[in-house]
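Missing here: one protein chain of the complex. Every other protein chain is in place.
Entry: subunit A
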Amino acid sequence: MNKRLVAFDKIGISFDGRVLLENIDMTISEGEIVTLIGPNGSGKSTLIRTLLGLQEATSGEIVRHKTLRIGYMPQKLHIDPTLPLTVKHFLALVRGVDKQQILPTLEKLGIGHLLKSQVHVLSGGETQRVLLARALLNRPNLLVLDEPVQGVDVNGQVELYNLIENIRNELNCGVLMVSHDLHLVMAKTDTVVCINQHVCCSGSPQHVTGHPAYQALFGVPGADESIAIYAHQHDHVHDEHGSILSDDGDAHAHCKHH
């Protein structure tokens, strides 16, 4: 049995008399990927900030395992342009970091070449990976990822999710992910928690999409015909310039790009 890292016990938060969250129960265990979904303004970020200690809960309690160590990946990174900072220096700011681990961590995430880049010139996807590297360098047993794929194109999202899954498999850490995009998350996730001020429904992805409370919020899957999901069957990978990498020249002969 994997140990339980965090348990939210009837967490409620109100602000100036306005209820943001009420009666939230949720647990995250080692090796488990939990995805928190909900519409904008549903209190997802507030809930995460409470777990991180950036905000006080008005009622209820968060029970943390005594070994809990969080690696946090914020939604975005704003660094004042007047502050010259390379990726290396940014990552060296992690409290008690082992500097020998910086380059290997970047390489594991496929961005070893960015070590000496200024943080201000990174693309959206690169920034996300640098932030993920910073979270990992904190030697976490729980990764908290706030909208980790925001501003990343679909291919990049798939890659990032694969990375996160690999990290989970390697470290056996818990992962708590916030997303407003259900469809791409579902494939990798163990538990989905759908909140809109309170927990609407939770369970396995299949269970949640079938739940009436979910359908009321997000609609019935497949009901909106203007959006369809295309299941890519890529048998090739692209390099940084978009050309196709393959072992033999004929690998994608059956796959036509339009």
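Keep this in mind: contacts are C-beta pairs under 8 Å (C-beta built on N, C-alpha and C of every residue); 3 or more make two chains touch, one makes a residue touch a chain; residues count from 1.
Basically, contacts and distances are computed from a predicted model.
A.B. asks: Among "High-affinity zinc uptake system membrane protein ZnuB", "Peptide ABC transporter permease", "FAD-binding oxidoreductase" or "Aminomethyltransferase", find the name that the UniProt record gives to the complex chain excluded from display.
C.D. replies: The record for the missing subunit names the protein "High-affinity zinc uptake system membrane protein ZnuB".
A.B. asks: Tell me which of A:23, A:58 or A:86 is the one touching the absent chain.
C.D. replies: Spelled out, the listed residue whose C-beta touches the missing chain is A:86.
A.B. asks: Out of A:77, A:115, A:158 or A:213, which residue would touch the omitted chain in the full complex?
C.D. replies: Checking the options A:77, A:115, A:158 or A:213, the one contacting the hidden chain is A:77.
A.B. asks: Tell me which stretches of subunit A touch the chain missing from the display.
C.D. replies: 52-54, 70, 72, 74, 77-80, 82-86, 89-90, 93-95, 116, 118, 134, 138
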